[in-house]
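All protein chains of the complex are present and in place, except for one that has been dropped.
Going in written order, the chains are labelled A and B, and every chain counts its residues from 1.
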Amino acid sequence: MSAHVRSRALRAAAFWLLLLGSLGVLVFPFAWMVMGSFKTQAEFMAYPPRWWFRPTLDNYTNVFVRNDFLKFTVNSLIIALGSTGLSLVLGVPAAYGIARYRQTGLGMLLLTARMAPGIAFLIPWFILFSKLRMVDTYPAVMLAHMVVVLPLVIWVLVSFFEDVPRDLEEAGLIDGCTVLGVFRRIALPLARPGIVSTAILGIIASWNNFIFSLILAGNSTRTLPVAIFNFVSYDSLNWGGLTAASSIITLPVLAMAFLVQKHIVRGLTFGALKG
Amino acid sequence: MHRRLVVVAAVLAVILTIVSFTSIGSTPPAGAQGQFDWKRYAGKQIRFLVNSHDWTNEIIRPATAEFEQLTGIKVAWEIFPEDQFRQKLAVELVSGSGSVDGFMSLTSWDGLRFMKAGWYEPLQKYLDNASLTNPQFAFDDFFPNTRQIATLNNTLIGVPLYPEVQLLYYRKDLLQAKGIAVPQTMDELEAAAKKLTDKANNFYGYVTRGKRSAAVYTLAPYIFNFGGQWLDKDNQPQLTSPAAVKGLDLYGRMLREYGPPGAVNVHVYEVYDLVSQGRVALATESSLGVSTFEDPKKSKVVGQVGYARVPRGPAGSHTPIISWAISIAAQSKNKEAAWYFIQWATSKEMVARQAKLKIPLARKSVWDSATFQAALPKDWLSSFQGALADGYPNQANPLVVAVPETRDAIGAAIVAAIEGQDVKAAAEKAQKTVAEIIKKTQ
Partner (left out) sequence: MVALMAFPLAYTAYLSLHEWYASSVVGPAFVGLKNYLALLTEDERFWPALVRTLEFTIGSVILSVGFGFGIAHLLIRRFPGRGLARTIFLLPMIATPVAMALVWMTMMSPTIGVLNYFLRSLGLPASAWVASPRTVIASLLLVETWMWTPMITLILLAGLSSLPAEPFESALVDGASGWQVVWHVTLPLMRSTIVVAALFRTIDALKIFDIVYVMTEGGPGFASETLNLYVFQTSFKYLHLGYASALIVIFFSIVLGASLLLLCVRRSAV
């Protein structure tokens, strides 16, 4: 009996060690950055590294007061939600179709877009969008971002839809549902963790995208990653500003991820077939 | 008698009518015949794409409202750090859409390529046109060497903004403590660096750039001071000349033995950081460093940095002189309005504002002004003037069309030298690559 308890305790200890260890490694650089955002330039470059120091809020005031950070945040938000939303609307049904009807060809086509380096798109798009007078507009940047997000949405969801057991769907069809009904009532809920995950990934990908936003956005649609570079100038790197801005930028996405992560739960399949 | 009077009056009336018709757009106030019309292009919209720098951020951007009030021209002023600026500018210029009216240009880097691609608008005709140029502008107020920097193939393509030479930075206190005189020759530089290096305590005698392409700029004086040049008169590279090999060898040795670890990744930012955080004793870098070293918010060594000319070699002390300039895009549909912006931004009044921020400038009148002379350390001012007189305009790298490729090839040799590899072989490889590049692109 005690051996059993001991092995349980050991396994629990192992679990916590691994968990905290991996989270620690993943989080440390970020924590280092946030810590740095409260340091002055001189303290940031100090060696040995300073763990205890007098924090300053100058960097944060600098970020908000001297730069249009609110505007950039709003821009990033609009573009991220827009491009991800559109990608989901187009992508979820497409993924279902590809999974069910084995339309790998279409899927491949969309995937190839993601394979080309972003550079390939820049000059042709710039020429196209400037002729259409769409440079520095939301739709143009959103479309560009969709090239990154849509293939991701489709392909992750294809694998999820494929993992949805066919029996459930067939049961639904036998019970009198239409194909669309099967999609809405059976496949969609089961693939919910996948949809949520891809939404998060899509938003993050769009939020962080740099090169498309750099070239296609102007002063009024500039997004956060491009704005980060406000702190890099000809001969100096404003570490305080850079780290403060970067910390601020991660907050909205972090909040979104937190709210949404509880949907990534164990599926709803148990019991459904047995009955 | 009456008839003659009538004829004269009629002729006068005709003349006046013709004159008033030909002065399109300008309504000269009474009696102010020579007054420059700033509002001539009111209502136009122009867009400038520029590099992030104190000049663009601290001086011009806040002042664009003044310009708009003066001229009625609306200005969109987009600022990006250098790399991103170049990428965006390249895409826009290649697409030929006329989306950019003016831009900043580093003539030693972009110059020949932009000229060949037809992207610059020559400026001489605007300067010569009295109706387009404010008589107060006084282009010859700019130092001759700086005007030459913005003139390529005898065509003026920009107005210089903040010229740079290279200087030797040294820690006055540390040199004094060890009884070392300010190095005047390259040998003295090496000896001083050796004495000041204390690796056990993470302190290094000397630093300069080591990063591939960037380091070419700071290698230049090493080559020039031994009598070398980048190119001969037939535009062939001279990287395997004895002077070049000697310079490259010394450069590599200086960084390897007396420089900080990771020297091969050092760019201008790191040089400034290392000096201002008190980790190195000596450095050769761009003269712009002064604004960092004397800024109490960024520097721990305010007041302790001395400024001297780069130590001389057998052929004297010569550094490259470079300057960012502001130019008009040939594709622009609003060239005159863009020219208005340029002449306003580089006018005596605007340049005077650079003095307060310790930003080096190209106008002699402002340079000699009391404000500027008081703002900067005396030894910086005299060293700068000396280097400016003996310097080689635009010679930061071989002045060819394909500058970035050339710099990458030479940079690879620099990295090899720092890493202690065979310098002669590295120089030969760079020589071969650069010769090929020139052949394919010139």
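Note that in this section contacts are C-beta pairs under 8 Å (C-beta built on N, C-alpha and C of every residue); 3 or more make two chains touch, one makes a residue touch a chain.
Since this is a predicted model, take the numbers as computed values, not measurements.
Participant: Need the list of shown chains touched by the one chain that isn't shown.
Facilitator: By the stated touch criterion, the chain not on view contacts A, B.
Participant: In the whole complex, not just what's shown, which of A:I79, A:I98, A:L143 or A:A217 touches the removed chain?
Facilitator: Here the residue in touch with the unshown chain is A:L143.
Participant: Out of A:A13, A:L57, A:V74 or A:I119, which residue would touch the omitted chain in the full complex?
Facilitator: Result: among the candidates, A:I119 touches the missing chain.
Participant: Considering the whole complex, which of B:Q87, B:N134, B:Q304 or B:S365 touches the chain not shown?
Facilitator: Considering all chains, including the one not shown, the answer is B:Q87.
Participant: Which parts of chain B face the unshown chain closely enough to count as touching?
Facilitator: 86-87, 90, 93-94, 96, 113, 116-119, 202, 211-213, 260-265, 279, 330-331, 401-402, 404-405, 408, 411-412, 415-416, 419, 441
Participant: Which residue numbers on chain A touch the omitted chain?
Facilitator: 15, 18-19, 22-23, 25-27, 29-30, 32-33, 36, 44-49, 90, 104, 108-117, 119-121, 123-125, 128, 143, 146-147, 150, 152, 155-156, 158-160, 162-165, 190-191, 193-194, 196-197, 200-201, 204, 207-208, 210, 224-225, 228-229, 237, 239, 242-243, 245-246, 249-250, 253-254, 257-258, 261-262, 264-267, 269-270
To be clear about the criterion, only the chains that are shown with their structure count from here on.
Participant: How many angstrom lie between the centres of chain A and chain B, each centre taken as the mean Cα position?
Facilitator: Each chain reduced to its C-alpha mean, chain A and chain B end up 41 Å apart.
Participant: Which residues, counting only chain B, touch chain A once they are in their complex?
Facilitator: Contact set of chain B toward chain A: 51-54, 57, 76, 78-82, 84, 87-88, 91-92, 94-97, 99, 202, 268-269, 272-273, 277, 286, 288-289, 292, 297-300.
Participant: Using the touch definition from the top, list the residues of chain A that touch chain B in their complex.
Facilitator: Those in contact with chain B are residues 40-42, 45-47, 122-123, 126-127, 130-131, 135, 214-215, 218-219, 226, 229-230, 232-237.
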